[in-house]
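Note that this complex is displayed minus one protein chain, with the remaining chains in position.
Let's look at chain A:
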Amino acid sequence: MKLTGTRRSVSTLSALVCVGAVALSACTTTKTSGSGSGSGGSGPVKIGLVTKTETNPYFVKLRDSAKAAAESKGGTLVALAGKFDGDNEGQVTAIENLVQQGVKGILITPSNSAGVLGAIKQAQDKGVIVIALDTATTPADAVTATYATNNESAGKLIGQYVKARLGSTPPKLVMMDLDPSASVGVQRHNGFLEGMGLPLNTPDVIGSALTQGDQTKAQQAMENLLQRVGGQVNAVYNINEPAARGAYQALKEKGLTGKVIVGAIDGGCQGVQNVKDGQFVATVMQFPKKMAEDGVNAVFDYAKSGKKPSGFIDTGATLITDKPVPGQASKDTAWGAQNCWG
């Protein structure tokens, strides 16, 4: 160890800096946690929310809605998240932290539907009610209840619409998928094909790509696919609106936008605008605000009366388009703009 026992007052400074960093954060506490989330213990009902990531606008909407709902009822909401989609360890840590803070209930959008089951069980053993939002756990009854979009139905809605728009033209489909590890992607994909009236392994799908729901990746994938399938494609399925924007951009570069039907799922305000501008023929709106509010209300009910919800509660999906087709219910983009992610 002689070789190492040297020059190491590194430590002294790191100690000082740590104190500094902690102090710095302490200074910010008073500013950021005005809602009194640090108070803990008795008093107002405290609810925890664990999303997949912090930055995805969809989860931001979910978080803001849950926060507003909790505060309107005189409670507080502590929102935590994983670092990236698939960060099970981060979600487990978040659950442990929330239990430690004495929350009455936890609302979670599980990154990997099975990876967080142990932590959920531990929370439940301590009397915390756990409700899934947006994504069900596997098995679904690992949580008390699930408030989510029925993704298969959402896929089916856009599939039916695309089929109607294609009319008698035989479909030549490109599928912009999510990632095979995410059940949401599989359900929407299958729902879409069902809506089109096609079997799962149909030759009508002439190309597909994994986009992770990311605009840049989708654009790149579509550019590459177009090299192969060229002008044949006449309809594009997209797992979400960012993927659809990426696909649209690639089609635009090739001057194919007029010939290809682009359908999306999500119902974000920007996506509704894309429909209004004619970039997408339609999108399917989900209702994260409703998921968040219903979840928060369920925890309050449980805190007050011990009453628990159960099973899968479909928060609905609505087709948004300015060109309705006969026999399929839809809302126009004006309604969509008012209710985006409502």
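The rule is short, and it goes like this: a contact is a pair of C-beta atoms (placed from the backbone, for glycine too) under 8 Å apart; a residue touches a chain by one contact, two chains touch by 3 or more; residues count from 1.
Here is the rule we use: contacts and distances are computed from a predicted model.
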Omitted chain per UniProt, picking from "Fructose transport system permease protein", "Acyl dehydratase", "Cytochrome c oxidase subunit 1" or "MOSC domain-containing protein", is "Fructose transport system permease protein"
Residue in contact with the excluded chain [from A:85, A:152 or A:266]:
A:85
Among A:96, A:253 or A:314, which residue is in touch with the absent chain?
A:96
Spell out, residue by residue, where the missing chain touches chain A.
1-15, 17-22, 24-26, 28-29, 32-33, 37-38, 40-41, 54, 78, 80-81, 83-89, 92-94, 96-97, 100-102, 111-112, 114-118, 179-181, 210
